[in-house]
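One protein chain omitted, others in place.
Think of it as A and B in the order they're written, each chain with its own count starting at 1.
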Amino acid sequence: MPAPVLEVEGLHKHFGGVAAVDGVSLSLTAGRIYGLIGPNGSGKTTLFNCITGVERRDAGRVFLNGERIDGLRPWRIALRGIGRTFQIIRVFPELTALENLLVVTRGHLEEARSRAVELLRFVRLDRLQDEYAGNLSYGQQKLVEFARMLMRDPTLVLLDEPAAGVNRTLLNDLLEAVTQLRDRGKTVLLVEHDMKVVMGLCETVFVLDHGEKIAEGPPGAIQANERVIEAYFGR
Amino acid sequence: MFGTGYGVRAMLQIFMWIALAGSWNLISGLTGYVSFGHVAFFGAGAYTGAILVAKAGWPWLAAALAGGVGACAVALVIGYPCLRLKGPYFAIAMLGLNEVLRALVSYFEGLTGGGSGLSLPTLHATVPIYYAMAATAAGVTLLTYAIITSRFGLRLMTIREDELAAEAMGIDTARHKLYAFLISAVGPGIAGALAARDQGYIEPISVFPLAMTITMIVMVLFGGKGTVWGPVLGAVVLFVAQELVWARFPYVHQLLFGAIIVGVVLLMPRGVLGILQLRYRLPRTI
Partner (left out) sequence: MNVVITPAMVGQVVISGILAGALYSLVALGLALIFGVMRVINIAHGPLLMLGAYTTFFLYDLFGLNPYLSIPVTMAALFVVGVVLQRTLVFRVVDAPELSSLLLTFGISIGLVNLAQLAFTSDLRAVEYLTGSFPLGPFAVSKPRLVAFVFAAGVTGLAFLFLQRSRVGKAIRATSQSREVAMVCGIDVGRIHMLTFGLATALAAAGGALIAVIVAIQPEMGQIWTFKSFLVIVLGGAGNYPGALLGGMLLGLIEQMASLFLTTQLSEVVAYVLLVVVLLVRPTGLLGGRQI
């Protein structure tokens, strides 16, 4: 069994008196696609935010490739190799598509530029590279965000609802891109409501409910899991 | 133009405003962190320069550069804690900074002369000072150009656009903000020391006026925040308008500044050059 890429141990996050994430532990192995599902408000995005340092966890530990990363500033965690997208798109609207990608790099500018152009071609946006990101369509902005996340060549990719609000063609492109990432040895964890996407793509699925992990396993087993059905449809 | 003392003096003022407005643009126009107290750096530079000239006998040019360093030091002390604050908190903290510096300057009478001010030995050097001020204005503008065309500049803009996303993409926003803030203090510091030398006398009220911050902000908003030439355009247009028309009606002119701020925010938040940039797809470097 290879060492896990990401290990989360007993993560807690409270808002006021409410536990948004309540003692969640996960372990992700390299080169696989994982799904994170659960009803609205079950703590999926908060878990993402705690892993990426955007929100401070109250308790628990997070390891990336064996090194502890909880408590680090978000930018340090990003440099360690976690890339993410957001549930609500967060491109830099007054920067062009190309600039959106360029800003996240250091080092040689020409290398960065050719990599950015290559990634924009990968998501089929190369013709729009000089357009302000704010002027692009919703789906195109999602692609810019996706490409931007890849600029640093992250080892772990967190996607927050990649399929939401995206048309079929674009969705297929995105899913294709995610599979390619996996094939290149990246690890992917995605939050998704579209069950077809989750079932078709993920090898392992985690289920959150009220901040707790209530199930973990291959998609087929999850679909049949009684606690999961209960969480979604009530008793 | 140099035939009259007025011409030199007016140009000196225009260059000073270009340096001030351009510097405000570097922190507030690029990162979106509004500095409501940028005149503090002008005052800090003025006092640094004036004290070095009056008490230590420094030549004015060296004192002017020291003014830039002094303002930068104040920016470091203020910026290190305050830039960790979110935008609105930072803005309010800067609103108070001016009052604080004025109080401190008045308090340390031995060094600053307190409320009664500080006189400098007589020096007839308006024309050399004029060139130094022109160089400061040019320096600030060139620096703005260099920053806006660099990835450092783009990263500063990501702070304005979406600070949280910038952090999550691996950008050390705290350090970027601090650098921008330090750079933005140098121009006002030098300009303050030059203005102090030129006027030969400074007092707390004359170098820390809130009106000066307001003028910088109006000039940048009018010309176009986040652009290279916006502050220059704003400084020239508004200074000329002020001299030609509004100087006769002192409060009306301040009132108009308030109205311009409100109007720009509501009707053309990008300013003149920002609108042109968008409409005619001009490059970022205007």
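Following the convention adopted for this analysis, a contact is a pair of C-beta atoms (placed from the backbone, for glycine too) under 8 Å apart; a residue touches a chain by one contact, two chains touch by 3 or more.
The structure displayed is predicted, hence computed values, not measured ones.
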| item | value |
| --- | --- |
| Contacts of the hidden chain among displayed chains | B |
| Per the touch definition above, residue among B:Leu61, B:Leu95, B:Ala174 or B:Val236 touching the missing chain | B:Leu95 |
| Of B:Leu76, B:Val245, B:Ala259 or B:Leu282, the residue in touch with the unshown chain | B:Ala259 |
| Selected from B:Leu85, B:Leu164 or B:Val237 as touching the chain missing from the view | B:Leu85 |
| Contact with the hidden chain (one of B:Ala56, B:Leu76, B:Leu104 or B:Val240) | B:Leu104 |
| Subunit B residues touching the omitted chain (full complex) | 32, 34, 36, 81-82, 84-89, 91-93, 95-97, 99-100, 103-104, 106-107, 160, 210, 214, 217, 221, 251-252, 254-255, 257-262, 265-266, 269 |
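What we mean here is this: only the chains that are shown with their structure count from here on.
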| item | value |
| --- | --- |
| Centroid spacing, where centroids are CA-atom means, of subunit A and subunit B in whole angstrom | 42 |
| Residue numbers on subunit A that touch subunit B, as the complex places them | 52-54, 73-75, 78-79, 84, 86, 90-95, 99, 102-106, 109, 112, 148-149, 151-152 |
| Contact set on subunit B toward subunit A in their complex | 151, 154-155, 157-158, 160-162, 164-174, 226 |
